[in-house]
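One protein chain omitted, others in place.
Our next item is subunit A:
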Amino acid sequence: MTLIATESLTKTYGGGVRALADLTVAVEPGIIGLVGANGAGKSTLIKILLGLLAPTSGRVRVLGLDPTTDSAAVRARVGYMPEHDALPPDLTAAELVTHLGRISGLPRTVARERASEALRHVGLYEERYRPVGGYSTGMKQRVKLAQALVHDPDLLLLDEPTNGLDPAGRDAMLALVHRIGTEFGISVLVCSHLLGEVERICDTLVAIDGGRLLRADHISAMTSATDVLAVEVSEGTEELSARLAALQLPVRRDGRLLLVELADDATYDLILGAVAELDLPLHRLDQRRHRVAELFATREPSHA
């Protein structure tokens, strides 16, 4: 089943601002990273997926439903965590999440049970009986995540869940999102402007810029066969480069480094042999994974 599918989706705001332009993408269930710079159209896309905004043109389907005509049915199966502050300071987390659970249609006692379960899953225990106003940013983000989970959705839309968190908080939040996506059986769409963050946890990556699709693919497809060896010699880089090229090895210069695509273990021997023959001082020879960022950088240099 296709989780989210859009077809030539376009959204133009009143002032002529084009937030989405002819966006066509289809993703399968799993953890999906939606990356793009601020203003790339991520939040607009989420609002269209929730049926809060109507697209100017094009078609969209979420969980097989059309959010423009069937928004209540979509929203019943989707949990949304907004980017900005969204918590009334004088309610306790338990009260707020219970109340929002009831707004999702849960019966009273079920709402209370599921609220404390959801808060427990995001790591809030006794704190849940204190007013949200006194919470740290990390705890507030967890409450926002818990309220998105309380009605057991099939899809979570998380808008910048790591916003405002310190590095440890970011790791914890990403671990939580990863757990939700893998153990809870809930698909997750994570929005972020930090590619390095989402690529660690997602199966599928969708990159948009200026409302246009840059690329959408499985993360494995993006990173497979892209392992490279980084070779650094303190002199004679040019000669080594020429020698490796003569050995039929694809070589790229990257500053002081030579990047050689790693085919198999024989590649190591060829490089070491070449270095030894030229009698060059070898500083470094290590394996690097291609960062997804580099893929985008080479595809769309203007947006790197």
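The working rule: contacts are C-beta pairs under 8 Å (C-beta built on N, C-alpha and C of every residue); 3 or more make two chains touch, one makes a residue touch a chain; residues count from 1.
In this text, contacts and distances are computed from a predicted model.
Peer 1: Just go with whichever of "Multisubunit sodium/proton antiporter MrpC subunit", "Putative tricarboxylic transport membrane protein", "ABC transporter permease" or "Alpha-D-ribose 1-methylphosphonate 5-phosphate C-P lyase" UniProt uses as the name of the absent chain.
Peer 2: The UniProt record for the chain left out of view names it "ABC transporter permease".
Peer 1: Which of these, A:R102, A:H193 or A:R215, touches the one chain of the complex that we don't see?
Peer 2: A:R102
Peer 1: Of the residues listed, A:E117, A:D217, A:E232 or A:E261, which one is in contact with the missing chain?
Peer 2: Looking across A:E117, A:D217, A:E232 or A:E261, the contact with the absent chain belongs to A:E117.
Peer 1: Sort through A:R75, A:R128 or A:R142 and give me the one touching the missing partner chain.
Peer 2: Residue touching the chain left out of view: A:R75.
Peer 1: When the complex is taken as a whole, what residues of subunit A touch the one chain not shown?
Peer 2: Per the touch rule, subunit A residues meeting the hidden chain are 47, 50, 52-53, 72-73, 75-76, 78-80, 82, 84-91, 95, 99-100, 102-108, 110, 114, 117, 120-121, 123, 125, 131, 147, 151-152, 171, 174-175, 178-180, 182-185, 200-201.
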